[in-house]
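Structure in structure tokens, see below.
Omission of a single protein chain aside, the complex is shown with its protein chains in their original locations.
The first chain written gets the first letter, and so on, giving A and B; residue counts start at 1 in each chain.
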Amino acid sequence: MSTPDYGESPWRAAWIRFRRDPVAVGFLALFMAYFGVAVLAQLVELWDGAPFLYELNLSDMGMDVPETATAPELSHPLRWLGTTSAGKSVILRVFHGTKVAFVVGSCGAGLSVIIGLTLGLVGGWFGRTIDEIIVYIYSTVASVPYLLLMLALAFVVRQGPIAAYYRSFAFSEFVSLGLFNIVVVIGLTSWVTLCRLIRAEVKKVRELEYVHAARALGLSDTRILFKHVLPNVFHLVIINFSLTFVTAIKSEVILTFLGVGVDREPSWGQMISDARSELMQGVWWPLAASGIALFVLTLSVNYVGDALRDALDPRLK
Amino acid sequence: MIQFLTRRLLYSIPVLLGVAFISLYLFHVAGGDPVAMKLGKAPDPAEVEALRLELGLHDSFFIQYISFLRQFLSLDFGTSWADDTPVRDIFIRGLMPTLSLSLPAFVLGSMISVTVSLVVAFYRGSLIDKAVTAMAIAGISVSSLIYILLGQWVLADRWKLFPIWGYEYGPGAVFFVALPVLIWITLSVGTDVRYFRTVVLEEISRDYVRTARAKGLSEARVLFGHVLSNSAIPIITRLTIAIPFLVTGSFLLEIFFGIPGLGSTLYTAIQNSDLPVVKAFTMLGAVLYVAFNILADLLYAWFDPRIRLS
Partner (left out) sequence: MKQLLSGLCALLIFCMSVGCSPDPYPGETGRILHVGLRVLPKSFDPPQIEDESSGKISAPVYEGLLSYHPFARPYTLQPSLAASLPEVSEDALTYTFHLKRDVTFHDNECFADGQGREMVAEDVLWAWKRFAHPATHSKGWWLFDGKVKGLNEWRDTLKTDMTKARDNGEEVGPLWGIERDVPGFEWIDEYTLRVHLAKPYPQFLWVLAMQYTSVYPKEAVEYYGSQFRNNPVGTGPFMMKEYNPVYRAVFKANPEYREVRFPNPEANPAERWDGWQDDRDAGLLHDAGKTIPLLDGIEMRFMLEDQPRWLYFSNGYLDFMNPPKDNIAEAMPMGELSQVLIDRGVRMNKWTELGTVYGCLNTEDELLQNVGVRRAMALAYDHRWTVDNLYGGQALVATSPVPPGVAGYDPDDLPYHTRSGLADLDRAKKLLADAGYPNGVDPKTGKALHLTFESSGSGVTQRHFAARFKDEMRRLGIQVDVVVNTFPQMVDKMRKKQFQVAGLAWGFDYPDAQNILQLLYGPNASPGIGAANFQSDTFDALYEEASILGDSPERTRLYEQMAHIVSDEVPWITRAHRIRPNLQHRWLFGFKYTEVNDQYWHYVNVDEAERRNAVEAWNQPTLWPIFVFFVPILGLLGYSIRRSI
């Protein structure tokens, strides 16, 4: 990627390389299907309003279902994955969990990428004192034990000034504080790797002839950064986004299990941590449903991420 | 070399200062009132004040920061607010259980992943390679909580192969850590194999390997003689950097399997706002992290004479 190819768009070339692997394309399709479910879940909720479908007991919907856990059965789509101990449809909760996973994954990874990319670009491009400061910041953040950083931040976000700030936003209607919390925690703890990579790459790009040339032509720094440098490091961003996406939805499970994650709506993490007491009763389907949903999504993102890396980085063949 | 060490060591000072600042600040904002924990449900207001004064909670952030640094320099973090035990004793008490879990897991796990990745690299492109890569990517896509819940439920409860929970100091620990070690290895092997395989493959694609092959050396000689020694550098670096994390261990495994180690201790301390313990652990973690990073760089230079430390 270090030498720009002006003959053919590098993205197009990458896409052609990516397409060669049918499994990767399959997983990409699967990922899109998940995305569709997430969007659909959000749309239904927007359109239907509170109380949301996932909150209702099936008996409230006029179905003859006891208000206890019932095993999966085929009689009605809402019972395909069974019901929870409160008699609510597991399938609806899994669907809502998909939406939560996408919010957590894309916002968390997005925030992390924004921080990492900005600092990396700025540090790598401007060098000197600014760079020193940025290197100092990330070495310090990386040195704080991860468990402490994650948990302490989770508590801070929950009730500190950040939570108050969150409430003033319009989106607080759609994104619960628990979700927002995870997004911020993920964003603030996982940007270091990308920042390091980008900074190193930008330093290299900076010394390339065409960048020197662009400078000589009197182009502004911002213009050079966005027009010439950014495209050269963008593959790192994409790969890192996919990695952080996975980390984020897996961290959601852990944080929710620890009680500092999603709390007002169903999420996969919640279903998995509830299984702690459900399993002993032989109620395995909420765990199975959420666990498999999580597994397939992470698997497809992991695989697509790998395939993308191979496609974008011709050295690795 | 000495110049490099001095520079890195000097640089670690502001980093540690920053870590101290971040941890103290986070708890300043987030921490609940430890006095409430010490005085119970109906405290006398005057006593609350007195205790706050005694614990130094009234001091300004700056003064608390300075006293934190002083504690760090004297390596004496005082006693835990939760149970009055000296932090040093808490650390000694938890170190053995944590290491008896994390060391075997780390050593066995690294051995398995290095071996597997070499084998896989040897068979690159074959069915074995594809199967192992697929297993690795599937393995890392499962939530760690599921491994723990199912491992405990199936292996310990259903099949009675391991104790469900507990720990024994001394050699008896083997029985108790067996299952958590197994889960830890399962968790780490996937990631490691993927990484090491890439490293080895990258090395194989280099020119000297082609030359060696052209000279008629057997594939195994090439792999274990040349490739391994050269890909050792990134592998060793990665393993060195992982060592500091062994000390905090895996708090999830410790909580679920009743191993009274440092990870679960730190987790409890964070929940209870037990600041002396949290401070000591943070600084310990940071020092180890910094130290092993320097060590990794030194090793890098040691193994790869092309790299000059400056």
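The definition used in the following text is that a residue touches a chain if its C-beta (ideal position, glycine included) is under 8 Å from a C-beta of that chain, and two chains touch if they have at least 3 such contacts.
What you see is a predicted model, and the numbers here were worked out from it, not measured in a lab.
Participant: Please identify which residue in B:Arg8, B:Arg93, B:Lys130 or B:Arg238 touches the non-displayed chain.
Facilitator: B:Arg93
Participant: Looking at B:Pro34, B:Pro244 or B:Pro276, which residue reaches the missing chain?
Facilitator: Considering the complete complex, B:Pro34 is the one touching the chain left out.
Participant: Give the residue, chosen from B:Ala82, B:Leu101 or B:Ile204, that touches the chain omitted from the document.
Facilitator: The missing chain is touched by B:Ala82.
Participant: If the missing chain were put back, which residues of chain B would it touch?
Facilitator: Answer for chain B: residues 31-34, 36-48, 50-51, 79, 82-85, 93-94, 115-116, 118-119, 122-123, 128, 149, 152-153, 155-168, 172, 174-176, 178, 219-220, 223, 255-258, 260, 264-265, 268, 271-273 touch the chain left out.
Participant: Suppose we count only contacts with the excluded chain; which residues of chain A make the list?
Facilitator: On the side of chain A, residues 50-51, 55, 67-69, 85-86, 155, 158-159, 163, 167, 177-178, 258-260, 263-264, 270, 274, 276-282 touch the unshown chain.
To be clear about the criterion, only the chains that are shown with their structure count from here on.
Participant: Write out the stretch or stretches of chain B touching chain A in their complex.
Facilitator: Residues of chain B touching chain A: 11, 14-16, 18-19, 22-23, 26-27, 29-31, 137-138, 140-146, 149, 153, 198, 201-202, 245, 248, 251-252, 263, 266-267, 270, 278, 281-282, 285-286, 289-290.
Participant: Taking the complex as given, what residues does chain A use to touch chain B?
Facilitator: Contacts found on chain A: 136-137, 139-149, 151-153, 155-156, 159-161, 246, 250, 253-254, 257, 272-273, 275-276, 279, 287, 291, 294-296, 298-299, 302-303, 306, 316.
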